[in-house]
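Here the structure is laid out as C-alpha coordinates; the discussion comes afterwards.
Every protein chain but one is kept in place in this view of the complex.
Entry: subunit A
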(Lines give C-alpha, C1' and ligand atoms only; values in the text may rest on other atoms or scores of the structure.)
Protein backbone atom coordinates (compact mmCIF):
# COMPACT_ATOMS: atom_id res chain seq x y z
CA UNK A 1 0.00 0.00 0.00
CA UNK A 2 1.34 3.40 -0.86
CA UNK A 3 0.41 6.99 -1.21
CA UNK A 4 -0.38 8.12 -4.76
CA UNK A 5 -1.77 11.33 -6.26
CA UNK A 6 -5.14 9.59 -6.61
CA UNK A 7 -5.54 8.29 -3.09
CA UNK A 8 -4.07 11.49 -1.66
CA UNK A 9 -6.78 13.41 -3.54
CA UNK A 10 -9.39 10.98 -2.24
CA UNK A 11 -8.10 11.42 1.32
CA UNK A 12 -8.19 15.21 1.07
CA UNK A 13 -11.67 15.20 -0.46
CA UNK A 14 -12.86 13.04 2.42
CA UNK A 15 -11.24 15.48 4.89
CA UNK A 16 -12.97 18.36 3.11
CA UNK A 17 -16.29 16.57 3.42
CA UNK A 18 -15.80 16.08 7.16
CA UNK A 19 -14.81 19.71 7.67
CA UNK A 20 -17.88 20.87 5.76
CA UNK A 21 -20.18 18.51 7.69
CA UNK A 22 -18.72 19.63 11.02
CA UNK A 23 -18.17 23.29 10.15
CA UNK A 24 -20.60 24.60 12.76
CA UNK A 25 -19.28 22.21 15.41
CA UNK A 26 -15.68 23.34 14.80
CA UNK A 27 -16.68 26.99 15.14
CA UNK A 28 -18.68 26.11 18.25
CA UNK A 29 -15.57 24.51 19.81
CA UNK A 30 -13.64 27.65 18.92
CA UNK A 31 -16.16 29.99 20.54
CA UNK A 32 -15.40 29.62 24.27
CA UNK A 33 -11.60 29.46 23.85
CA UNK A 34 -10.93 31.19 20.53
CA UNK A 35 -12.57 33.56 18.10
CA UNK A 36 -15.28 31.24 16.84
CA UNK A 37 -14.14 31.00 13.26
CA UNK A 38 -12.28 27.69 12.99
CA UNK A 39 -15.07 25.93 11.09
CA UNK A 40 -15.53 28.72 8.58
CA UNK A 41 -11.79 29.20 8.13
CA UNK A 42 -11.16 25.50 7.53
CA UNK A 43 -14.17 25.21 5.21
CA UNK A 44 -12.82 28.11 3.14
CA UNK A 45 -9.41 26.42 3.08
CA UNK A 46 -10.54 22.95 2.02
CA UNK A 47 -12.77 24.46 -0.68
CA UNK A 48 -9.70 26.21 -2.11
CA UNK A 49 -7.75 22.95 -1.88
CA UNK A 50 -10.41 21.03 -3.80
CA UNK A 51 -10.63 23.75 -6.46
CA UNK A 52 -6.86 23.72 -6.86
CA UNK A 53 -6.70 19.93 -7.27
CA UNK A 54 -9.61 19.96 -9.74
CA UNK A 55 -8.33 22.84 -11.83
CA UNK A 56 -4.85 21.42 -12.13
CA UNK A 57 -4.43 17.70 -11.57
CA UNK A 58 -1.00 17.28 -9.98
CA UNK A 59 1.47 15.11 -11.89
CA UNK A 60 3.49 14.05 -8.86
CA UNK A 61 2.86 13.56 -5.16
CA UNK A 62 5.14 16.50 -4.38
CA UNK A 63 3.07 18.81 -6.62
CA UNK A 64 -0.12 17.62 -4.95
CA UNK A 65 1.18 18.33 -1.45
CA UNK A 66 2.44 21.71 -2.58
CA UNK A 67 -0.90 22.69 -4.15
CA UNK A 68 -2.72 21.67 -0.97
CA UNK A 69 -0.28 23.69 1.14
CA UNK A 70 -0.52 26.84 -0.95
CA UNK A 71 -4.33 26.76 -1.02
CA UNK A 72 -4.47 26.42 2.78
CA UNK A 73 -1.85 29.09 3.37
CA UNK A 74 -3.58 31.61 1.13
CA UNK A 75 -7.21 30.94 2.02
CA UNK A 76 -7.65 29.89 5.65
CA UNK A 77 -6.94 33.30 7.19
CA UNK A 78 -6.56 32.25 10.85
CA UNK A 79 -3.65 30.50 12.56
CA UNK A 80 -4.67 27.17 11.02
CA UNK A 81 -3.65 28.40 7.56
CA UNK A 82 0.07 28.68 8.18
CA UNK A 83 0.02 25.63 10.48
CA UNK A 84 -1.78 23.20 8.16
CA UNK A 85 -0.02 24.85 5.21
CA UNK A 86 3.39 24.25 6.75
CA UNK A 87 2.46 20.63 7.49
CA UNK A 88 1.66 19.95 3.84
CA UNK A 89 4.63 21.98 2.62
CA UNK A 90 6.93 19.84 4.75
CA UNK A 91 5.27 16.71 3.36
CA UNK A 92 5.85 18.11 -0.15
CA UNK A 93 9.57 18.49 0.58
CA UNK A 94 9.82 15.06 2.22
CA UNK A 95 7.90 13.35 -0.59
CA UNK A 96 10.83 13.98 -2.95
CA UNK A 97 12.74 11.31 -1.00
CA UNK A 98 10.08 8.97 0.34
CA UNK A 99 6.38 8.10 0.35
CA UNK A 100 6.64 6.50 3.78
CA UNK A 101 3.72 7.86 5.83
CA UNK A 102 5.65 7.77 9.10
CA UNK A 103 8.41 9.93 7.65
CA UNK A 104 6.02 12.29 5.89
CA UNK A 105 4.00 12.88 9.04
CA UNK A 106 7.10 13.24 11.22
CA UNK A 107 8.27 16.02 8.89
CA UNK A 108 4.82 17.64 8.96
CA UNK A 109 4.65 17.49 12.76
CA UNK A 110 8.12 19.02 13.08
CA UNK A 111 7.01 21.82 10.74
CA UNK A 112 3.88 22.56 12.77
CA UNK A 113 5.89 22.67 16.00
CA UNK A 114 8.46 25.01 14.49
CA UNK A 115 5.87 27.32 12.94
CA UNK A 116 3.63 27.62 15.98
CA UNK A 117 6.20 27.04 18.71
CA UNK A 118 3.89 24.55 20.44
CA UNK A 119 4.93 21.36 22.23
CA UNK A 120 2.96 18.31 23.29
CA UNK A 121 0.68 19.26 26.19
CA UNK A 122 0.05 22.84 25.05
CA UNK A 123 -3.53 22.00 24.00
CA UNK A 124 -3.01 22.41 20.27
CA UNK A 125 -3.09 20.32 17.11
CA UNK A 126 0.40 19.08 18.08
CA UNK A 127 -1.30 16.95 20.75
CA UNK A 128 -2.89 15.03 17.87
CA UNK A 129 -0.17 15.21 15.21
CA UNK A 130 2.72 14.05 17.40
CA UNK A 131 1.28 10.85 18.92
CA UNK A 132 -0.52 9.88 15.71
CA UNK A 133 2.57 10.49 13.57
CA UNK A 134 4.42 8.15 15.93
CA UNK A 135 1.67 5.56 15.50
CA UNK A 136 1.92 5.84 11.72
CA UNK A 137 5.67 5.33 11.93
CA UNK A 138 4.98 2.11 13.83
CA UNK A 139 2.56 1.08 11.12
CA UNK A 140 -0.76 1.08 12.94
CA UNK A 141 -3.39 3.75 13.46
CA UNK A 142 -6.97 3.15 14.59
CA UNK A 143 -9.93 5.45 15.21
CA UNK A 144 -9.64 4.88 18.95
CA UNK A 145 -6.08 6.29 18.87
CA UNK A 146 -7.42 9.38 17.11
CA UNK A 147 -10.29 9.81 19.59
CA UNK A 148 -7.92 9.40 22.51
CA UNK A 149 -5.54 12.07 21.19
CA UNK A 150 -8.31 14.55 20.38
CA UNK A 151 -10.19 14.01 23.66
CA UNK A 152 -6.92 14.29 25.56
CA UNK A 153 -6.84 18.02 24.81
CA UNK A 154 -9.95 18.56 26.95
CA UNK A 155 -8.12 18.42 30.27
CA UNK A 156 -5.14 20.51 29.17
CA UNK A 157 -4.40 24.17 29.93
CA UNK A 158 -3.91 26.13 26.69
CA UNK A 159 -0.40 27.51 26.25
CA UNK A 160 -0.65 28.84 22.68
CA UNK A 161 -2.90 31.09 20.65
CA UNK A 162 -5.94 32.98 21.86
CA UNK A 163 -6.99 30.14 24.16
CA UNK A 164 -3.83 30.76 26.21
CA UNK A 165 -5.22 34.11 27.40
CA UNK A 166 -7.83 32.10 29.30
CA UNK A 167 -5.24 30.02 31.16
CA UNK A 168 -6.92 27.54 33.53
CA UNK A 169 -10.33 28.55 32.19
CA UNK A 170 -9.47 26.72 28.95
CA UNK A 171 -9.63 23.37 30.79
CA UNK A 172 -12.71 21.34 29.93
CA UNK A 173 -12.85 22.46 26.30
CA UNK A 174 -11.65 20.44 23.32
CA UNK A 175 -9.09 22.20 21.17
CA UNK A 176 -10.70 22.97 17.79
CA UNK A 177 -7.43 22.50 15.86
CA UNK A 178 -6.99 19.10 17.50
CA UNK A 179 -10.54 18.19 16.44
CA UNK A 180 -10.06 19.22 12.80
CA UNK A 181 -6.72 17.39 12.79
CA UNK A 182 -8.58 14.35 14.06
CA UNK A 183 -10.81 14.54 10.97
CA UNK A 184 -7.70 14.60 8.76
CA UNK A 185 -6.39 11.41 10.39
CA UNK A 186 -9.81 9.71 10.28
CA UNK A 187 -10.08 10.54 6.58
CA UNK A 188 -6.60 9.06 6.14
CA UNK A 189 -7.40 5.69 7.72
CA UNK A 190 -10.76 5.54 5.92
CA UNK A 191 -9.19 6.02 2.48
CA UNK A 192 -8.62 2.66 0.83
CA UNK A 193 -5.11 1.76 -0.16
CA UNK A 194 -3.05 4.29 1.80
CA UNK A 195 -2.38 2.48 5.06
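As a convention for this text, contacts are C-beta pairs under 8 Å (C-beta built on N, C-alpha and C of every residue); 3 or more make two chains touch, one makes a residue touch a chain; residues count from 1.
Here is the rule we go by: contacts and distances are computed from a predicted model.
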Undisplayed chain, where the name is taken from the UniProt record, one of "Heme exporter protein C", "Cytochrome bc1 complex cytochrome c subunit", "Sugar ABC transporter ATP-binding protein" or "phosphoenolpyruvate--glycerone phosphotransferase": "phosphoenolpyruvate--glycerone phosphotransferase"
From A:82, A:131, A:152 or A:176, residue that would touch the chain that is not displayed: A:82
Candidate in contact with the missing chain, chosen from A:3, A:19 or A:73: A:73
Contacts of subunit A with the absent chain, listed as residue ranges: 35, 37, 41, 73-79, 81-83, 85-86, 115-116, 160-162
